[in-house]
Every structure is written in C-alpha cells, then in structure tokens.
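With one protein chain held back, the other chains of the complex are shown just where they sit.
Going by the order they are written in, the chains are A and B; count residues from 1 in each one.
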Amino acid sequence: MTVLTESAARAGVDPHLAPASLDPEADLMLLHFGPQHPSTHGVFRMDLLLDGEMVLKATPYVGYLHRGVEKLCEKLSFVQQTPIVDKNDYVAPMTNEQALNMAFERLLGVEVPRRARWMRTIFAELQRIASHLLWLGTFTLDLGGALGGGTTLFMHCFRERESILDLFEEVSGARFHYNTHTIGGNRHDLPAGWDANVERALRVIESRLGEYEAMSVANSIFVARTRGIGVLSGDLALELGITGPNLRASGIDHDLRRDAPYGAYDELPVRACVAREGDCLARARVRVDEIRESIRLVRAGLAGLPDGPICGFKPIRQPTQVKIAGGQAYVAIEGPRGELGTFVVGGGDPATAPHRLKIRAPSLHALSAIPYIVPGHTVSDAVAILGSLDPIMGEVDR
Amino acid sequence: MVALGTIYFWVCALTAVAGALSVVVSKNPIRGAMGLLLLILSVAGLFLALHAQFLAAIQLIVYAGAIVVLFLFVIMLLGPAASTPNDRRGLFARAFGGGLAALCGAAAIALVASAGLAAKHPFPLADVDPSFGGVDAFGSALFADALVPFEVSGALLMVAVVGALAVARGRQGVASLTRSEREVARAATPEPDTAGGAGVYSHEIHAHEEHSS
Partner (left out) sequence: MTATLLLATIVKILIMVMFVLNLAAILTWADRRQSSMIQDRVGPNRAVIKIFGKELRLAGLLHPLADGLKFFTKEDFMPPNADRLLFTLAPIMAMGMVFTLVATIPFGDTICLHQFRLFPDFWHVHTGPHGELLDGVERWGTCAADSRNGYAPLELVVAPLGVGILYVFAMSGQGIIGAAIAGWSSDNKFSLMGALRAASQMVSYEVTLGMSLVGAMMIYGTVRLDDMVRWQQEHAWGIFVQPLAFFLFFAAAVAENKRIPFDLPEAESELVSGYFTEYAGMKFGMFYFAEYAEVVTGSMLLVTIFLGGWALPFFHRDGLLVQFGDTTLLRVAIPHVFVTLLGVLAFFGKVIVVCWIQVFVRWSLPRFRYDQLMKLGWRLLLPASLANILVTGVVWLAVDKAGSAASDGLRIAADVTQAVVAMAMTYLIGRGVVGMFGTVTHERNIIGTSAGIAARRGGTKTEPMQA
C-alpha cells in the first residue's frame, strides 16, 4: 500500500471508484462540469459522479488550453523564450520570466548583479500581491456568484491589482507580458520616483486589506462555506507534490524563499505563512497573510535596494547570440502558486535553442488533489475547492 | 351580471374537466401533473364562485402549491425511465374500474340534474350571507362548532406523518432490501430509455465507464 492510497483511505475517499461497483438502482448522475462552465477558471473539466448533490467521484481532465509552449521553446532561441513563458501563468508573468532566466543563468554560469537580484525580488513580491489579490477576487466570485456579492470583492481586488500593473508598466512599458528579465539580470532599470509610487500603491492596498478580509475570510457566510471543506492533509499534499500556499495551508512549513534562498531572499528574511487545517478557509487565510508579508518584503527590498549594474551579461544584440552547448539545470522558485520550476537541457540543434525545456507548474499538482478532496462534498463545495486551489489553466496545460 | 357568472362557471367547469381528462390520458407524467394543476385551479375558481374564498385559497396553497410540487419533485427524481410504464397487464381490471367510475359519475350527474329540474328554477342557489365561506365564518366553525373533530383529524394526520417517517426510515433505499426483494424490484423495472427525453437523470454512467476504460 503506497502512501497515496493510505492517505486517501484515511480520508475515506476512493479516487478510483468504479461506477460499476455502485448500486445501479441508485439514480446516480454524471455531470460534466466544464470545460464550458463559468467557474472552471478557464477551460477545465471535472466529471462529477453525483448522488443527488453529493459528489461520489471527481475526475479532473486537463489539456483544453494546451499550446505546446515547451515544444515551441525548443525551436526558439534562449532570448526569445522570455515573452513566451509570460503567457504560461498569465496571472503572474513576472515569476515565470524569473524562473526561466534563472535556469539559463545557472546553465551559463552567469553571475547576476546584486541590484538586479533585489529588483527581481521586489518584482516577484509585487507580483505575488497582484496574484493573490486576483485569487481572492475570483474565489469570492466562486462563492458568491458572478451576479452578486462575490463580484463586489472581485472588482475591488481588480482595482488594487491595477495599481500594481501600473507599477510594472512604469518599469517595463507593458502591463502584463513584461519581458523585463533577461539572461544575467534585468532589461529595464527602475524609473525615477518609482519607489514613491510603490509606497503609495502599497499604502492603499494595506489600508483596504482589512476591509477585504471582513468581506471574505471574516464573513460568516464565507466561513460557513469554506470551513472544513476540501480538507487536504499534509502527507497527501506532500505525496501529490502540492506546493506553495496550498501546502502551507495543510500545516507543512515549506517555503523555497526561506529554505532555498535565491534572489535577495538570503538577505531578506521571509516569514512563511502556515495554517494547520488544510481546508478552503485555511488556504484563503494563508494567501491573505502572504499579501501582508509580501507588502513587508517589498518595503524592505526598496529600503535596502543597492546601486550598481542591472545586468551581468554582455548586452544582447541578436537572438542567436546566446549558445549553450550542453549540460542541464533545474531552477525552482517560490511563485505565487508554489514551486515554479524550469528544467533546461542544453545542446539543442542549433545550439541557440535548448534541447529540452520543461516547466514544473504548481497548478497542475494542485489540481491532482481534486479526486481526493472533492468526493463527499456537494457540487457547491466542488466549486469552492477548485477555486481555493488557485489553478491557472495556462500553466497547467502550457 | 348573471351572464358573466354563468360564463365564469362554464369556463371553470370545462377547464376542470379538460384538466382531469389530461391527468388520465397524458402519457407524460409531468404533463399529467400539469393537468392536475389545471384541475385544481379550476376547482378553486368554482369554489370562489360559491363564496368559498377560504376554501379556494387553501385549495391553491395545499394542493397546487404543495401537492403538485411534490409530484413534480418525485417525477423529476424518477427520470425518464419512469415516464413510459408500458404496462399491458391488468387490462380487464382497468377497464372494469374505469367503467365503474364512469357509471358512478353518470349516476351522480343524473341525480343532481333530476333534483335541479324538479325544482322550479334549475339549479337553485340559496342567497347566503356575504360572510359565508370567509375566513371568519370558517374559523368560528372550525374552532367552536367542530373543534373536537378538527383536533382529532389533526392528530390522525400527525400519526400518519410519523408512521410514514418510520416506514421510510426503516429501509434506506434499495441497498437495505433483501436479495430476493432486489431481484423482484429489478425485474419490474423497465429498460432504461436510451433515446432520452426531456428528463435528464440518465443511466449513462455505465455506458460512460465502458467508454473511458
């Protein structure tokens, strides 16, 4: 008996339940939940085997948004890949770029200047705030309906997220697909007066965060809908490879920023936000806490931002300039959704492209928990659980 | 005004008959339930014409608002497989029962009609007090004149509810049936309607399982 089936058995759930074993007289219903459904966060399908409103078995199906990004990266030069992976996790493009370029840098052995590392850290934390804000909005949308109270918090969170996109726009010129990381550092330096703008945006977000908490994790209906729902035990989460806030909400204190520091995290101590319950409410609480922690980190990063060059690699004149003959590297960073890894094998044909590029998307692992934690709950809870896992289908299907 | 009242009566009466017929004739159980609803609405209309406002309102609340909804609920839960009974047995018994009902109905109509025709004016209706059939009159009749029968029948209904609960709790679905009982139940169940209908509870789970494995 493997750990997986053990922990599933402890939860009283059989993820591979055979419908033939069920009573044929019981009037069960198979509900194709998606891919065209308002709350599947894009195109995702769950096949729910229902007894009334109760889910007996949930089977996730992914791949509706497959674009062949990894294969495409084998054909493009190293320089051209940054704007492509921006579209993977389209809610947090900054961290995608960072993970990719860090992998290339490790393969090339390029030293990133200190200022660039700090800037990357500030960007990543701002991106985490934006991503978690968007998640909070969409999660209440799942709970409150697209035409009701959920929309209110959704719009409010979007408003605050806009200010962060504005900040990124000021740096890179793009609101979304920044292409600001490059091999060896950053492409754009911070404009004058940017830190004042960041402080302004952070102060607004910080002052309103309490209000948003009151509308979500402190609202009694919200709590009633999320407490004890979709409990993910720590060992099951570890076994499934779930990382990030979903793992920390299950009581496992694991944060790559602290445990395997990269960027400026060796100089900026990170406090990991952990909850023990493992239910939807815990996942929500962890993410709201992480917004606070990220605000603190951004402030600390701006305060200690060193001067110096922002790129440790010779300026790139043409796409074919970077050549990697061989070797392989895996770099994992703590993205907003968990361990975002990039695995590169050099020595492609031609050498300006990787032989193989693999992206470890935390959302895909989060979705793998669905067969274990959805059964035993109602259809409404299935929506809540799916939302609480914070999947981004762009990076799941790639 | 008399003409208006007569028209009202005929409209209500004819729709009541139409509703009752559609309950019997309709093959689709949901349409049968809709026929029942039509019947209940028309009978409530007839009650209104007879000054029995309270009775009309209660008829609508209890029968249309609760009983028909309950029927709909059960039919929806049963799904399309239950919509075509296709039962050829008991043809004689059904014909006998239907004939008996028709005979009784005809006798009742004849009785009422002969009594009405014997009187000077056909179908005489006594002039009643305006409050007759209202809530006040009904309430005083219920709680003063007929208190004991009312309470006793209430207690009887309560016993029936508790009994129904006990019966329903005794066997939790098919799983608790004995093996022979389950075989009997399965034999009586018609084949699932694969063509599908307006009902949605389908038996496609098993088909799906074969497809995916």
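Here, a contact is a pair of C-beta atoms (placed from the backbone, for glycine too) under 8 Å apart; a residue touches a chain by one contact, two chains touch by 3 or more.
Bear in mind the structure is a predicted one, so any value in this text is a computation, not a measurement.
J.: From the list A:56, A:344 or A:383, which touches the chain that is not on show?
T.: Of these options, the touching residue for the absent chain is A:383.
J.: Write down which of A:159, A:258 or A:358 is the residue touching the left-out chain.
T.: A:159
J.: When the complex is taken as a whole, what residues of chain A touch the one chain not shown?
T.: These residues touch the chain not displayed: 29, 31, 37-39, 53, 140-152, 155-156, 159, 162-163, 165-170, 173, 175, 197, 200-201, 204, 215, 219, 221-222, 224-225, 378-381, 383.
J.: Name every residue on chain B in touch with the hidden partner chain.
T.: 1, 28, 30-31, 34, 37, 44, 53-54, 56-61, 64-66, 68-70, 72-73, 75-77, 131, 134-135, 196-201
The rule is short, and it goes like this: only the chains that are shown with their structure count from here on.
J.: Using mean CA coordinates as chain centres, what's the chain A-chain B distance in Å?
T.: One centre to the other, that is 57 Å.
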